[in-house]
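Sending over a structure as C-alpha cells; questions will come in a sec.
Removed: one protein chain of the complex. Kept in place: all other protein chains.
Chain lettering (A and B) follows the sequence in which the chains are written, and residue indices restart at 1 in each chain.
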Amino acid sequence: MPDRTHDSHQDSSRAPVSQRSHTVQAAHTETGIGAHVTVRLDGRDIKVPFGTTILDVARKAGVRIPTLCQHDDLCIAGVCRICVVEIEGMRTLQASCAYPVTQPITVNTHTRKVRQARRHILDLMLANHYGECYSCWRNQNCELQSLADEYGVDSFRFGHPEKPRYEKDTSSYAVIRDMNKCILCRRCVRTCIDLQEVGVLEAVDRGDKTSISTFMDKPLSEVICINCGQCINRCPTSALAANDPTDEVWEAIDDPKKHVVIQTAPSPRAAIAECFGMPAGTALTFELNTALKQCGFDRVFDTNFTADLTILEEGTELLKRLHAALVQKDPSATVPQFTSCSPGWVKYLEHFYPEMIPNLSSAKSPQQMFGAVIKTYYAKLHGIDPKDIVTVALMPCSAKKFECNRPEMCDSGFKDVDYGLTTREMAAMIKEAGIDLPRMPKTDFDSPFGSATGSGVIFGATGGVMEAALRTVIELVCGIKVENLFDHARVLPVRGFEGIKYAELPIGAVGPVPDILKGLFKDWEWLKRATLKVAVAHGTANAKKVLDDIKAGGKFAQCHFIEFMACPGGCIGGGGQPIPTSPEIRAARARAIYSEDEAYPVRKSHENPAVLQLYSDFLTDGPCGHLSHELLHTGYTARGKYIY
Amino acid sequence: MLATEQLRLSAEIVELADRYGRDRCALMPILQTVQDRYNHISEFAMQEVANLLQIHPVEVYSVVTFYAFLKADTLGKFVIRLCRTISCDMQDKDKVARQLENELGIRFGETTPDGKFTLEWANCLGMCDQGPALLVNDQVFTQVDFAKVHDILEGCRRSFSVHPMPKGGH
Partner (left out) sequence: MSLLKKGPIFSSGILPDEGLKRALTLTRAEIISEVRESGLKGRGGAGFPTGVKWNLAAAARGEHKFVVCNADEGEPGTFKDRVLLTDYANLVFEGMTIAGKAIGSHQGILYLRGEYRYLLGQLEGVLDGRRKAGLLGQNILGKEGFNFDIEIRMGSGAYVCGEETALIESLEGHRGEPRNRPPFPVDTGYLGNPTTVNNVETLVLATAVLARGAQWFKAIGTDKSTGSKLFSVSGDCERPGVYEFPMGITIAQLLREVGGESAKAVQVGGASGTCVPASLFAQTLAFEGVPTGGSIIVFGPGRDMLKVARNFMEFFVEESCGQCTPCRYGNVALLQGIEKLEKGRCSMAHLNELLALGESMQLASKCGLGQTSPNAFIAIVKHFTDEILGRALPAQQA
C-alpha cells in the first residue's frame, strides 16, 4: 500500500465545514483489549480494528457498497448518502463511509430500506442533474451514470431538467465548470481547499439553492485558480472538465499547409492505456508514436528531450546561484532555488507567495522550451516557416493549457506552444480515429529530438526532477559516476510518495569543470566538502508547508534546491490524467515510469547526444547563455491573492 | 469604494479581529458586526477578514451566503423581515405583505431606490402567539395590521432623518 500523499485525517484544520472529518481515533495498537471489534456484515463475522468505517469493513469483506462523495484521497464528507446501510437496532440508516465501528454491530447492506433509499437518492440526483449522457465527455466513465445503471433506473420518477439552470463557466484556459452536471458531492471543494489548499471552490447558498462556486461567483479565470485540475480528476460527473482544444488540433491536422508537431510527456504515456481498459501502470510510449502518426501528426517528439535540456539549464542556473550566493556573497542571489516546470505550482507561488518569485528558476518548463526550440531551431533546420508550424503538447496536465497561453510564452516570435492536450483528450482523438492503441506496433520518436534519457522520463513522478538534476550535478561537479553513490543511479532518498522529502548529499572531492560549463566556472573548489541540501514537495498543500517553513527560517530555508509539483504524486497524478485517480493508481503509474527509466541506455540528461548537439549547433553560448536566456528562460508575475 | 473608505474599513476589521480573535471562531461575530455597520459585507471586507483569519475568501463568502442575515449585497438602512411561517401565515401575513409593498413601492427581496428600506421574508420569528410579526433590523413588531405598518414605516423615516446611520444594536 503506497503512502497517502496527504493525510487529511490528521491535518484537517483548514478543511471546509462538513468535510472536516470528525472521526473516532482508530486503535493505536494492533493487539490488546478493545483494539478489535467484530462486525456482522450481511451475515458474516468480520474482525476489524476499532474505529474502522463500515465501508472499509465491507471492502475488506469484498462486499460492494456504492459511493459518490467518498474518495480515497479526501477526508470523509458523508453528504451524498448513497452508501447508507442498515445497522440493527438503529432507527435511521447510516452512511457507511462515515460510520466508525466502535462496538460489535450487525450491518445489512441491501435491505428493503437500503435499496429504496439508495434508489430515491439516485432519483433525486437525476432530477437535478442536467444529464445528456450521449453528448457528455464522461459518457461511460461517469459514476452517476454507472450507479443509475447498477440500480436499474429506467425512468425519472421526480422529473428531469429539460434545460440548463446555470451558465457554463468557460472563462479559464484550463478548467471548465458546468454546475448543471454537479451533484454536490463536494469532492472538488475538499480537493481545492483541503488537498491542495488553494481555496477557489466552496459551497455557497443553502437549501435547494446550494451550489459550488467561487469567491463572489466570479469566473474561474478571475480567481486564484492555479489550474491544477485536481478537481477534474475527482469529479464523479462532468461538472468539471478541461478546456478541450481537440477541434482546433484536428483542424490543424486537416490543413495541408500546416506542419503539425506533437511532443509527448512521459506521464501520459504511462497512463493513457487506462483509457483503453488496461490496468494502471502500463506504458504505451512507442505504440502511441504509431497511433499519433496515424492520426496525422507530422512529427512526434519526446518532451524528455527538453526535460534533459531543462536539467542543464536549471542545473547550471542553480550552480550559478550558489556561486553568486556562496562565493560572491551577492545578496540578490536567492537560495533555495525552486523548480519551475509545474505550471500549477508556478501560479500557486505567484498568487500566494509572490515575494518568493526570485527563488523560482527562470528556466521554462520542458513543454515551453520545446515549443521555442521547434519554432526556431527545428524550423530553420528543416526550412519550414514557423508560422506554418503548429506545436501540440500531450501533457498530463490542465495547467499546461494555461501555461502555453501565457502572453510571455512567445519568445520564438510566435506562440511557442499552440495547444496543450490532456491524456484524456488524446485518448478520445485516437478513439475517434478508430485506432486501437494497445494493438499498435511500436515506433521510435522522430529525430532530431528523438533520443532521450531516463532522467527525462522520471520527471513524471514526484522527486523525478530532483533525481535527474542530482544525477547530472553530481557527475558534472564531482567528476564521478553517479552509480558510485547510488545503486543503478536510483537516487532513492528523493523517490516515493511522502508529502515532503528532504535529503542531504555531502559533496566530497570535486572534479574538473566540464567543457560545457567552462565559460561560467573556473573550478569547483568552492563546492568541495559542501553538503547539498535538497527537498521535494508534491501537492500544493505540501508546498505551502515548505514555503511557510522557509519564511519562518526553518530547515527548508537552508536548502539549496527544492522541487515542487502542484499535483499529488507529481505529473503522473496530473489534472489531465485518466479518471479515476487514487493512491494505488498513481503508484502504478510511477512504477511504469521508473521501469522505463531503467530501460534507457542513457540515463543522465547531460549525456543526451541530441541535447549536446543543440548546444554545439544552436545554443552555442552554452547553458544559461545569451540565446538560451532569450528562448528558454522566462519571468513571472506577482499576482497576489487579492481580487479587486 | 474609495481608497480612504477601504483604509477605514480595513482598520475597523483589524480592530474587530483584535476584539474577537484571529481564529475562525471569530468569523461570525466579525461578519455580524460588519453587516450591522454597513448593511452588507462587501467583497473587499470579505477578503480583509479572510486575510486576518488566514482562511480563503471563498470560505468567507460561503459562510455569508449560508446565513439569512448576512448579505454580500447592500441592504437598505431598515431591513424589514416579515415572518411567513405557518402561524403568522394563518394570521393574514399576506395582507401585511401587500400593505408593505404598497407603502414602499417595492416587492419582497427588493430595496427602495433611496436605499432606506429592504423587504425580506423571514422564517419563524418566534412570535407565533402574536402574529403577524416582523423585524425591523433587530427590533420586533407583533400583531401588525394596516395601521401599524404605516406607523412602523413612519417611525423609521423619522429616526432616519434624526440618525442617518442607525446602529443595529441597542
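The definition used in the following text is that a residue touches a chain if its C-beta (ideal position, glycine included) is under 8 Å from a C-beta of that chain, and two chains touch if they have at least 3 such contacts.
It should be emphasised that the depicted structure is a prediction, and the values quoted were computed from it without experimental measurement.
Asks: Looking at the whole complex, which of A:R40, A:K60 or A:K113 touches the chain that is not displayed?
Replies: A:K113
Asks: Among A:A58, A:L184, A:A291 or A:A587, which residue is in touch with the absent chain?
Replies: That would be A:L184, which touches the missing chain.
Asks: Using the touch definition from the top, which of A:A35, A:A61, A:L124 or A:M179 touches the missing chain?
Replies: For the chain that is not drawn, the touching residue is A:L124.
Asks: If I consider the whole complex, including the chain that's not displayed, which of A:P100, A:P219 or A:P580 touches that chain?
Replies: A:P100
Asks: Tell me, which residues in subunit A touch the chain that this view leaves out?
Replies: 16-18, 20-24, 76-82, 84, 92-93, 95, 98-100, 102, 113, 116-117, 120-121, 123-125, 127-128, 157-159, 183-184, 186, 203, 205-210
Asks: Extract the touching residues of subunit B with respect to the undisplayed chain.
Replies: Touch with the absent chain occurs at residues 23-29, 31-32, 35, 53, 62-63, 66-70, 84-87, 89-90, 122-131, 135, 138-140, 168-170.
As a convention for this text, only the chains that are shown with their structure count from here on.
Asks: How many angstrom between the C-alpha centroids of subunit B and subunit A?
Replies: So the centroids are 44 Å from each other.
Asks: Quick one: in the complex, what on subunit B touches subunit A?
Replies: Within the complex, subunit B contacts subunit A at residues 43-44, 46-47, 55-59, 61-62, 65-66, 72.
Asks: Please name which positions on subunit A make contact with subunit B in the complex.
Replies: 14, 16, 193, 198-206, 213-216, 223, 641-644
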